[in-house]
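A single protein chain has been omitted; all remaining protein chains appear in their positions.
Chains: A, B and C, in written order; residue numbering restarts at 1 for each.
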Amino acid sequence: MNEPTLNSLYQQLILEHYRKPRNRAELPEHTVEIHMYNPVCGDEIRLQLRVDGDRIAEAKFIGQGCSISQAAVSMMTVKLEGATLAEADDLANQFVNLMHGDEAAARDRSLGDLRALQGVSKFPVRIKCALLGFDALQEALKQSRLEAPAH
Amino acid sequence: MNEPTLNSLYQQLILEHYRKPRNRAELPEHTVEIHMYNPVCGDEIRLQLRVDGDRIAEAKFIGQGCSISQAAVSMMTVKLEGATLAEADDLANQFVNLMHGDEAAARDRSLGDLRALQGVSKFPVRIKCALLGFDALQEALKQSRLEAPAH
Amino acid sequence: MPAEIEVFDLPFLRAQFPALDQEINGHPLVYLDNAATAQKPWKVLDAVAQFYERDNANVHRGIHELSRRATEEFEDARARIASFMNASEPAEIIWTRGTTEAINLVAGTWALDNVGEGDEILISTMEHHSNIVPWQLVAERTGAKVRYIEMDDQGRLLLDQLSDVLGERTKIVSLAHISNALGTVNPIAEITRRVHDVGALMMIDGAQAGPHRPVDVQELGCDFYAISGHKMCGPTGIGVLWARRELLEEMSPYQGGGEMIRIVERDGSTWAEVPHKFEAGTPNIAGAVGMAAAADFLEEVGFDEIAEHERTVVRYAVEQLSQVPGLRIYGPDSLDERSGVISFTLGDAHPHDISTILDSEGVAVRAGHHCAQLVMRHFGVAATARASFYLYNTTDEVDRLVEALDTVRGIFGA
Partner (left out) sequence: MPAEIEVFDLPFLRAQFPALDQEINGHPLVYLDNAATAQKPWKVLDAVAQFYERDNANVHRGIHELSRRATEEFEDARARIASFMNASEPAEIIWTRGTTEAINLVAGTWALDNVGEGDEILISTMEHHSNIVPWQLVAERTGAKVRYIEMDDQGRLLLDQLSDVLGERTKIVSLAHISNALGTVNPIAEITRRVHDVGALMMIDGAQAGPHRPVDVQELGCDFYAISGHKMCGPTGIGVLWARRELLEEMSPYQGGGEMIRIVERDGSTWAEVPHKFEAGTPNIAGAVGMAAAADFLEEVGFDEIAEHERTVVRYAVEQLSQVPGLRIYGPDSLDERSGVISFTLGDAHPHDISTILDSEGVAVRAGHHCAQLVMRHFGVAATARASFYLYNTTDEVDRLVEALDTVRGIFGA
């Protein structure tokens, strides 16, 4: 058996985001806030978005947990600022593909730093860590669409 | 292994007592009545004694169950009529010995017809059937002594 | 003995059950106590052994490899049983110790929360004690009333009187799919429709059905369905409550402890998602794995083939037993209305004596009230002898049973 290597998992970029998370702050002007908690491991993320029309104007989070969950949400927020809701949706779907070992997703530049997380797909028990922030995002997008005035 | 034989279990005397139980009747003048029920198999016996001083003047029972439990109680009541409480106690003890395979008990004439039950000792799951009536007797003796005026 | 209609390779099938291959009191074992518990095939024993020898760890909270494997096998087993019962999703499968605990779970959560003074719980006089006592305990604590559907003299539910006992006050109805004491197969889908018509919930005690026929909870349309692993070739100590997700979502938890919580605070706690909300503490992990292997086993043999084979054996058994002088069979006359359970008495020989005598010839049947005292009272007997058949039994074994009954007649002179 080919053991998954630690190096592919703990890329430097991940540790950077873990140590110095981007957008880790309260966003008092948020239009939507989602709290995600994984009772199995205790990781948690409170994601706050300010949605303006069909764009995400700002994305912040407060969270605590392992390097994977915290780095993933940090990287995610970087990609979110300025994105349309549709783009955010695509990002989430593409990241889920990445976690399921999809080769095309691993080559997709639009994922940005998030590609550093591709090694997680080899560690099945850690995939849910990486997805925690995206679970929050998908819920936030759903709520934003419900609250938005119908076109 | 030497299988226990059915013939040693189902002696003709047992079937006789099962079909025509002795002392199977209500005893309205009883001084003590004990109801024994085996919830595992559903066998039951209501034993009634009329104790006069330290003697059992009469012993009757109402019951239903397997050939072993009903024959044993029938045989027991035959031995009880006229016995002192001490003799009844001895009878119960000796019968318990018989059930535990005691050789001396098997030769003890004072057990009377009850010796026909010695084959039961080879069928462990049926021993409790044979003892049901004696369980009732021992309880009845205990109560009779408690109620009797102290000497 | 008739020519065996070989729907499957019977000697090969029997060879998979180690316990069948032994002598009892000098005779080859004839195991006819399947309604009490079934024997286990190697496939199940190997699945359990392999779990312990290779993958044993506690589930759900671990990151290390063994814990991952144990969790995966445990949850795969849940998914396996979900498909076995045709549940809409694995989360509708709650692991319990068996049917008894499954019924207690519904009684202790849904019923305590939803049944009140003056309400009615409807069961029948055919039920196993496990489907009577939990409801009596609910009635005692809530002031509700337990009512009974009666049986006819063939041990069939009197469904033409159903509208007398089923009504607006009925909150829940709980009935056996198949009776363990009589073998009666109840028209449970039809009853479920009538129960839903009055707005009550329908629980089915499937302890005797799961082992013998495909259970399709969606087709039945019921609300709760319970089965036991040990009666369907699986291990002891494991069983399943299936319930519709909407019900599980709103139900209170049952036992409290590890696994079933979300957040524990000093002053109170919140609950984990369904199904974990109902599974406090370390579960019977190896039991779940073994029960899933049993489901695999039964489906590989094929429920159609099992049913056809059992029908052959039971038809022959009823024919042969009917010719034994003094023997009386309880339950439905029609083979279409009964499963592989044959309850009987023989002259004035007490069932315990019958069982002892059969055992001395290697034939294992049960004698007693079969946890169905109300059935015994209905037929005015204290006990019956019960021969219950399963996929591995043969018509040869029926002959062995009948021969041994000759010995009973010899002794009791019937």
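FYI, a contact is a pair of C-beta atoms (placed from the backbone, for glycine too) under 8 Å apart; a residue touches a chain by one contact, two chains touch by 3 or more.
Note that the coordinates shown come from a computational prediction; the quantities given were computed from them, not determined experimentally.
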Out of all the chains shown, which come into contact with the hidden one?
A, B, C
Option from B:Arg46, B:Lys79 or B:Arg126 whose C-beta touches the chain left out:
B:Arg126
Out of C:Asn56, C:Asn114, C:Gln154 or C:Thr312, which touches the unshown chain?
C:Asn56
Please identify which residue in C:Val115, C:Ile132 or C:Ile306 touches the non-displayed chain.
C:Ile132
Which of C:Leu10, C:Val198 or C:Ile261 touches the chain that is not shown?
C:Ile261
Spell out the interface residues on subunit A facing the chain that's missing from view.
1, 3-6, 9-10, 15, 19, 40-43, 64-68, 123, 125-126, 129
For subunit C, which positions touch the chain that isn't shown here?
18-19, 22, 24-25, 29, 31, 33, 36-37, 39-40, 45, 48-49, 52-58, 61-67, 97-101, 103-104, 107, 125, 128-130, 132-134, 136-137, 140, 146, 148, 228, 230, 235-238, 253, 255-261, 263-269, 280-287, 352, 355-356, 358-359, 363-368, 370-371, 373-374
Suppose we count only contacts with the excluded chain; which residues of subunit B make the list?
37, 39-41, 124-126
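One rule holds in what follows: only the chains that are shown with their structure count from here on.
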Most remote chain w.r.t. Subunit C, using mean C-alpha positions, is A
Averaging only over C-alpha atoms, locate the centres of subunit B and subunit C and give their separation in whole Å.
39
Interchain centroid distance [CA atoms averaged], subunit A/subunit B, Å
80
Between subunit A and subunit C, what distance separates the C-alpha centroids? Give it in angstrom.
47
